[in-house]
Structures are given as C-alpha cells and as structure tokens.
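Left out: one protein chain. Kept in place: all the others.
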Amino acid sequence: MAVKNYIEAITDALALEMRRDERVFVMGEDVGVRGGVFRATAGLLDEFGPQRVLDTPLAEAGIVGTAIGAALNGMLPVAEIQFVDFILPAVNQIISEAAKIRYRTAGDFHCPIVIRAPYGGGVHGALYHSQCLEALFTHVPGLKVVTPASPYDAKGLLLSAIRDPDPVLFFEHKRCYRLLKGDVPADDYTVPIGKVAVRREGSDITVFSYGLMLHFCQEAAEDLASEGISVHLVDLRTLLPLDRESILAAASRTGKALIVHEDNKTHGIGAEVAALISEEVFFDLDAPIMRLCGPDVPAMPYSSPMEKYYMLDQKKIADKMRELAAF
Amino acid sequence: MAVKNYIEAITDALALEMRRDERVFVMGEDVGVRGGVFRATAGLLDEFGPQRVLDTPLAEAGIVGTAIGAALNGMLPVAEIQFVDFILPAVNQIISEAAKIRYRTAGDFHCPIVIRAPYGGGVHGALYHSQCLEALFTHVPGLKVVTPASPYDAKGLLLSAIRDPDPVLFFEHKRCYRLLKGDVPADDYTVPIGKVAVRREGSDITVFSYGLMLHFCQEAAEDLASEGISVHLVDLRTLLPLDRESILAAASRTGKALIVHEDNKTHGIGAEVAALISEEVFFDLDAPIMRLCGPDVPAMPYSSPMEKYYMLDQKKIADKMRELAAF
Amino acid sequence: MTPEKYRELGLTGEQVRDMYRLMVLARELDKRTWLLNRAGKIPFLVSCQGHEGAQVGAAAALEVGTDLLCPYYRDIAMVLAFGMTPTELMLSNFARAADPNSGGRQMPGHFGSRRLGILTGSSAVGTQITHAVGAALAARMRGETTVVMTCFGEGSGNQGEFHEAANFAGVHKLPVIFFCQNNRYAISVPLEKQVGGGSIAARGQGYGMPGVRVDGNDVLAVYETVRDAVLRARQGEGPTLVEAMTYRLVPHSSDDDDSTYRSREEVEAAKRDDPLLRFGRYLRNVGVMTEADQEALLQKTLAIVDAAVSEAEAAPSPAPESTLEHVYAATREEH
Partner (left out) sequence: MTPEKYRELGLTGEQVRDMYRLMVLARELDKRTWLLNRAGKIPFLVSCQGHEGAQVGAAAALEVGTDLLCPYYRDIAMVLAFGMTPTELMLSNFARAADPNSGGRQMPGHFGSRRLGILTGSSAVGTQITHAVGAALAARMRGETTVVMTCFGEGSGNQGEFHEAANFAGVHKLPVIFFCQNNRYAISVPLEKQVGGGSIAARGQGYGMPGVRVDGNDVLAVYETVRDAVLRARQGEGPTLVEAMTYRLVPHSSDDDDSTYRSREEVEAAKRDDPLLRFGRYLRNVGVMTEADQEALLQKTLAIVDAAVSEAEAAPSPAPESTLEHVYAATREEH
C-alpha cells in the first residue's frame, strides 16, 4: 500500500477504471496534454490516447451535454469541470437532463455520467475559484453528490461513482489535493456512495462535516479531547442521498449536534441535516442543533485578510464545539 | 378598489411602474404581441411600444445577461422567463453575475433587475412545466427570492421588487394566476420584501407556507378550527432573505412548527426554516419540527393520477396538522 | 419538382408511396389529437402539421435501426418513420402506463425509445442537440457507422447549446445532422426578431460545416439534401447543418391562440403550400398513386387512428404510487 496524496488517488482511480472498462473516457478543458490544470488527469493522454482523453472546447453546457449523449449511447464519461464555479453554465444539462432521464423514461434510459470538479477556498482563488456549490444540487432527486475527504475515499468513491448507473457529481476540495496524504491501495476497491464514515467515536457532542472542514474538525476534536470533551465526528462523504439512519443515530448518541461546513450557512447542507435531526430524533436532543458555516456573502474574497475571515479554521471550530458541549 | 385576479395584479404593477419610471422595461419570449403565454404582459406593447416591451430570441442566458447589462447601464429591466423550469440556462448569469455584482465591486456597481417566472404544478404541465425552483436560489446571498400568494401581494411585492436596488427573483405560482381573486388597489402601494404575513392567528400549532400551498393550508386550518385546533398560519412571502425574527416568534408562540411546500422535501425551503427554528428557539419547542412537502422525485409527472399523488392538498395538509397538534 | 425526380434520387415507387403514407398517418394522428383535446380527453398536445414533409424527407435518408435520433416535440412524422406505432403515440397522448416514451410521465411530444434508437428529450429546447453530438462521439469511439440526426426549431437555434454542440461536432468532424425545421415562428416571435441575419444555415460555416437551406415543403428536396449530408457523415467528413423552410399550419400547441400574432391570410397562403397536398399531387402527377389510391390510404389510415385511440384510451394509467419509482436504479444494475 502506497502513500499518495488526494489528487494522485483521483488519477489512480481514473487510470484503473479506464484500463478495466473500455467505455470509460475523460473529457474536459485542458485534461489532455496539460493533464488538467490541477494535474488530475496527468499521464492519461499518454496511456489512453486522444480518443479517450478529450480536450474539449471551452463550453461547459456542451461538455456535460455531450457526456450525457455519450452515456445514452453506451459510454461511461467522466467529465471534468475545471473549477466547480464554472459548472453553472451546465446546470440546465445537469438538472433538466441528467437528473431526470431515468425518471422521465420510466427507466428506459439512464444516465451514468460522472462530473468531477474541484471546489472550495483558502487558496487565494477569490470569488470564482473558491466556491462550494454542492448545496445547489442536493435538492435535486436523481443526482448523487459525493465529497471525499481523504485520499483513500477519493479513490474508492470515484470508482463507485464511475460504476454507478446514475449521474454522480464528484466534488474534490482543491485544498485537499496536495495537503492530504494517506494510504491508498494500488488495486481495485470501492467505498460505497450514500454511507457516512465515523472519523472519531465520542460521547459528548456529535459533529457532522465533509471535505476540508472535516480535517479542521478532526484537529479541533483533538484539542477538545485534551480538555475532556469527547467529540463524535461524522464525515458525511455523500451529500445526496444522505445516509439518514447513520446521521440520526450519531445525533441521538450524544443528543448534541453541530454541522460544520465551509459553504455559506443559509440553506446550505447543514440546513437539511439539522432539519432531518429535528424532525426525526427531536426527543433525543439536549441542545439546539448548531451550524458553523461560512458567512452569508456571495463568495470568498481574494484579499488575504478577508479570505481568512471567511474561512473556518481549527480555532473557530473548537470554540463552537465548546459552546455546544457547554449545554 | 377593484377585484382582480393574481395575474391581473401582476400586469397592473408592470403597467403602473412603466408609467412611473421610464427606465423600467420588460423583455422575454412572447411578451410582446402575444402578451406573454400566460398574458401577464397583455396590453403593454400597445401602451409602451416595442422599445420597452421586447420580444427576445429564445435564449434565457441571453435574456438575463442582456437584462444585467442594461441594468449596469442605468435601466430597470423586468425579464420574464416563460416557465421557471427554463431559468436553468440562465443560472450562470443569475448566480455568477447578478448575485455577485454589488459584492465583487464593493458597491461600485449594483444590479437592479427583476426576473419574473411562473412556477408550480397541478396544471398538467408534466416535468418541465410544473417545477418549483425557488430552493435553487435561496442559498445564494445577493439574491432576493419572492413568492406572493395573493393578488394584493403580487402587485405590492412586484412594485417593491422593481424598486429594489438588488436582483429579485419573482416567482408566480401559475395555478394562482386565475384561481385567486382579491381586492387590489388601483394606485401605487408596496408590500415590503423580507417580511412574512400572518394569515391566521392561532395558538396550537404554527404552519409556514407560501404560494399555492398557503391556500390549501388556509382551507385545512379552517377544517381544524371546527375540530377545536387553532392554527397560526404564516405566509413566508419572501424566501430570501427570510424574515428570521417573525419566523422565530411564530414558532415560539405555539411550540409546534410545520412547514408545508409543494417543492420536494429534501433540502427544500423547509430545511432552512426548520434548521433556523431548531437552532434559535429550540427550548421553546414542544414537538419535532415537521415538514410536509412534495415527494423526493425529479419532477411532477404528467399523468393525472400521478400528478394528484404528487401534489399536496387540503386533506393531506389537514392530516399532517392533526399529527402535529396531537403531540 | 421534376416529374421523375424521385427516380433520379434512386427512390422506388414503393418508397415514395411509403413516405406519403407516413405523412398522411402523421397528419391524421395529429388532427385526431386536436379533436381529443377539444373534447377534453387529453390535456395537451403539440402539433406537427406542416412539418410532415421535412420530417419524412429527412427520415427517409437515414438507416432506421442503425442511425439515432434526438428529436424535438414536433417530430411526430419523424418518430413514426423510426418505428413508433400510432398506438404508442396515442398511449403517450393519454398518459398511459404503457406509453413507451415515458410511461405517462412526460407530455406528449417528448419522444424516447431505446428500442427504436430515439434518445429521450426534455422540454427545455436545445438540450438534445448536445446529446446528439455525444451519441455520435460514442459511436465514433466504438468504430460504428451510426449517423445521428437531431431536430430543433429555428427559435431553438438561438440557444447557446446549439452553438456549443455544432462547434463540438465541427471540431471533431462527428457524424451529426443538425436538422433545423424553420417554421418562421418561435411561438409568436417571428423570424426577424429571433435570428440575426435571418438564416440558421448561414451559421454552418462558423463551425466549419456546410449549412444548407432547403424548401422543407418539398419532400424530395429535403430527402436529397439530407441524403448528401448522411453520406458525408458516414464517410467521416463531418456534420452538416440543414435548414428546412416550412410553416406550422396550426397554433403552437393546444394552449396557444395564433390569431394574436399571425394573419389569417398568411396561414391560408401557407396552407396552399402544405407539403402533404404537394406531395400527394406530385405522386398523382407522376403516376405513382391515383386519387383512388390516396383515398383508400386515407380510409385505411383513419381506421388505424381509430384503433390506436381505442386501444390507448382503454389502457390503464400508471399507478399513483409509481410516482416514487425510477428516481435511481432500484438495484446496482449492470450497466
């Protein structure tokens, strides 16, 4: 088992599945000779050739629409959107088409595409290279939304996503790409879509998070452990469909729930998780359900002090955890 | 004061504001000689001419982008999207541009556009002429999202929307167009954006709704009144920004909250309302926060029995109200 | 039309008779659907009347069984040519469970059938155009000779997706026919308010493909144009943009009132150029069919339409609870 970083795990999964299944191909802006602006597709052109590693024109609706057409005709496309911020021109294809194809044909057609996109901030990316857009899609039945938080999960979930018969949005936190390293088996394995992972067992408060924030939560939980506060930390991993049973069980376990995400608060992922808990296990709760999220502004500014103000960190999270634990 | 239906109230507001302010103009598909496929712009071409009542090419991103450009250059465009389902090609313009213009220029520019769109089902519109898409935008700071539920509010809120210096999405339930009639003053008045309306005072349970469902809730509340259950009914009216104080006060008042909407449940408007309540007034609650919403399927089917199954109605709502009241 | 044009094009009498049969069938199904709508039996329809010539002419140039179709809502004659049956169309009109397009979930006119090579479409105009490009790409990757036909109105040719699709196909020289059915209106908006310069065909060269305008009411002219385009596509020479000029003889849909935006004179003039009448006349002139043949065909067609309506009307609706099905794969299916 080799130690790889998060983005190498992605590349690994793509190469493995392209070897295993001829129907799989990748397409997107700069995915070919450049190997992707983040290098997620590095080496694929050499191994698989330009027919299966397609540099596309700069047109996201076209990319996703073409991928859907190819999927309807028997292929398994993995489309890269260069930054999740630029998925917006393709929203019509994703919501009107991909999400509804199985449903509207009563199962005659289905749409097995994967759309990969780097998201998230803290990289001096300013408004349009920092956004979290997962909450735009988690209201849309027919889609699956996956956000791995470790190299191991990145590979295993991407393999699951490509093998999934339904459309999967696969969001990779760009700050995780080279920040996170971990053991990644060289061979074929999958991590199931739709299942949380408990990252830390605890008894005082339950914290839900995903992506980069999960790591800050882990660090904060360690701080709290030294203060005698025991945090139960859940990595949501799949944001749609949510792993309802595990979420409810984890909330009930401590009676105190906090959801942490980088994306802005109002109507973010935390809203659905909180609503679910308050609806289903209300009587197990001992405290208000709390959310700690990005501020409700349109996107993250470029200026370093502003970016820092926007982003959550270990300290902000630890403070909020203490506030909840104190109930 | 004349009795008008909901769509006449819309036309009224448009004509009034076009007379009052030369910068206001309407644009969209079929808004000219056809007066809109629902006839919301009927008569405007005759009164204001083709320069201010623009039939556009069939291209929603172009419509919204052009509206934004006109707004940046001093006009006050009111763009019609023929069905809210077809707003999706314009999502990039709405979220990347309209929502972020003030923020990204630190106030040097702002974007006073209104986008009107009919939404909602129960009209044999099938998947693509029945959707509720408000929850796609309520996570986006910088936008305002308004959904009137009466002729009076339709006019007063639309006038507020056109006069608002920020971008407003104005969603009109198409089933309300000719179903609802009410007193509409002929002259100029506004209904404030960002404020709920209490439609019925009550003491046992608090119900939040908007649009067509508000009416079904009203009917259901009357049923319950005859059974001795008193419903406090709140019309949310503005979905972004939410009227937090009024929502929290209304929930605290009875300690039992139910959110009702036509749109599918997971991560719908109800999620944020429930999360808000469970976070801010948790200790005032006596029961789980409930949501009664459309099923989590991609959109409403055409077949009548399926459409009926999908849609909420007075009876389904009354049943849910009883369930909550019984706690 | 020169009298012997159909032979010059390599078509047989049987073939042109069958093209005419399809046009009559489409027209009669469509007319009946209006009656059913006005009788309150079906809530909505969208019509193909006036477009039958363009559709049948184009379809005749394709290889049904090999080629794929990404249609639009007016393509009734087109999908009949691809093998959809009158009963299947009526099942869709009545939103019955057995509707092969959608199981009663979509409005009529939203065609799709894996069996027939018709890729499913939505109501959002233009999205099918990129699907056609993707389907052609897939075929090319597998070394198949499939050609993909995609249809849209001239109004929809102004959507960004048309541009993105055409450009992608142009870059990759994909076997796609972009078949624009230009009926001069997008609902009420006339051509001059929709299309800068007035010609969709003129857009072809901006994507490195031929753009051809053809009289869409001349079945054989359409056939010839599309046949050439199919040949090019099949030989790997890339896509073609075809603009068939036609007219919608009826309102946009059952919800429309076209008298608000078109003069009756204009509509009447267009009716005189009705492709069905024109082709019927032509077949009589060249002696391929007699008036009696055509009358017999009409009667036979009406019987087919009757039967389709009866069968569809009697068929069961979907179960209400089935609303919850087919959101995701029920099991981890093989795919």
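Side notes on the structure shown:
As written, the chain order gives the labels A, B and C, with residue 1 at the start of each chain.
FYI, contacts are C-beta pairs under 8 Å (C-beta built on N, C-alpha and C of every residue); 3 or more make two chains touch, one makes a residue touch a chain.
The model shown is predicted, which means the values in this text are computed figures rather than measured ones.
Although it is left out of the displayed model, the omitted chain contacts the following shown chains in the full complex: A, B, C.
Per the touch definition above, the residue from A:G69, A:P89 or A:G211 contacting the chain not shown is A:P89. The chain omitted from view is touched by exactly one of C:A166, C:C180, C:L276 or C:V327, namely C:A166. Across C:T33, C:N158 or C:T301, the single residue that touches the chain missing here is C:N158. From the options B:T66, B:T138 or B:S278, the residue with contact to the chain not on display is B:T66. Checked against the hidden chain, the listed residues A:A13, A:V26, A:L44 or A:A61 yield one contact partner: A:A61. Those residues of subunit C that touch the chain absent from the view are 158-164, 166-171, 192-200, 202-209, 211.
Not every partner is drawn; the one left out touches subunit B at residues 25, 51-52, 56-57, 59, 61-62, 64-77, 89, 92-93, 96-97, 100-110, 112, 141-142, 144, 163, 165-166, 241. Hidden from this view is one chain, which touches subunit A at 29-30, 32-35, 37, 55-59, 61-62, 85-86, 88-89, 124-129, 295-298, 301-306, 308-310.
One rule holds for everything that comes next: only the chains that are shown with their structure count from here on.
For chain pairs B-C and A-C, the one joined by more C-beta pairs in contact is A-C. Chain centres here are Cα averages; for subunit A and subunit B they lie 30 Å apart. Rounded to whole angstrom, the centroid-to-centroid distance between subunit B and subunit C, based on C-alpha atoms, equals 36 Å. Rounded to whole angstrom, the centroid-to-centroid distance between subunit A and subunit C, based on C-alpha atoms, equals 41 Å. Looking at subunit A, residues 61, 89, 92, 96, 100, 103-104, 141-142, 241 sit in touch with two or more other chains.
For subunit C, residues touching at least two other chains, in rising order: 102, 104-106, 110, 122, 124, 160-161, 318, 327.
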